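Note that this complex is displayed minus one protein chain, with the remaining chains in position.
The block that comes next holds chain A.
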Amino acid sequence: MLYHLGFIIVSLLIIVIPLLISVAYFTLVERKFMGSMQRRRGPNVVGFMGLLQPLADGLKLFAKETILPSNANIVLFVLAPIITFVLSLMGWIVIPFGEGAVVSDINVGILYLFAISSLSVYGIITAGWSSNSKYPFLGALRSAAQMVSYEVSIGFIIVTVVICAGSFNLSTIVLAQSKIWFIIPLFPMFIMFFISALAETNRHPFDLPEAEAELVSGYNVEYSAMGFALFFLGEYANMLIMSGMTTILFLGGWLPLFDIMPLNLIPGPVWFSIKLSIFVIAFIWARAALPRYRYDQLMSLGWKAFLPLSLGWLLFTVACLISFNWLPE
């Protein structure tokens, strides 16, 4: 019993600590990368070439004063960032980093990830409501509507991949791609999944919830210090988990590019990290390069373009699989 509990705690720490470090360096990569896209240096003062900048930022947020607005609903106001942060950590226990390198290899892993990402709306909407202020409320409503809309097309895309792989288990989905990665037969779905992931994590060009010009900063206007830091960490961990999901669903997870001699000597988790970093860079690239969508355009893209196309492609995939007798198992 005690041994089992200790095993759980150690495995969770093995997941959570590298995750927090990678979130910290994600912010540094974002600032450096955007700096070089905009022909400036980015952070370069704290530490060697600015490498200690995220730690300094974290320390600053930790040392600041937590302000609780007097008209806020205090319980929900305190609870909202905790919900967001915990939900962003919960998804990682089913992500396979390599063959067998997964905390909990459950047989409905992809559904679990989908359920967790659909729960993460609650952190945002309770933050917006409990702040009792108009900008957070508008930001939270926008964000919730956006996330609910794009979840529909994400669901259809996941179903398409699951039908091709024949399992809801993430490791089996990766192993089903050992002949060919799903990015090649399902390329339009891959593009749509990545765009939906941008919308689901409230990133540019779909960052309507925190449109600086209109809503100051959206749902987290009233938060300071650790509350804000938890939202920030949760948001970036969500981006990492969406990148990980794209990698697992379409880019063959830990599998090497070709199963030949020099490439398959590189261990699986390294391949997984390389593929995940591609999407991290793509997230930052989209932020630096693209202007923000208008809200009605965002909704019409989600409901009138992505939903019919993903539904149609699902039917097309099923028809192909049945008519050529390619269904797995």
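One rule holds in what follows: a contact is a pair of C-beta atoms (placed from the backbone, for glycine too) under 8 Å apart; a residue touches a chain by one contact, two chains touch by 3 or more; residues count from 1.
Note that contacts and distances are computed from a predicted model.
Per its UniProt entry, the chain excluded from the display bears the name "NADH-ubiquinone oxidoreductase chain 6", taken from "Ribonuclease P protein subunit p30", "FAD/NAD(P)-binding domain-containing protein", "NADH-ubiquinone oxidoreductase chain 6" or "Elongator complex protein 5". In the complete complex, the residue from A:A72, A:L89, A:V102 or A:V121 that touches the missing chain is A:V121. Of the candidate positions A:F26, A:W129 or A:F283, contact with the hidden chain is made by A:W129. In the full complex, chain A contacts the hidden chain through residues 1, 76, 106-108, 111-112, 114-115, 118-119, 121-122, 125-126, 129, 137, 141, 144-145, 148, 151, 155, 168, 296-297, 300.
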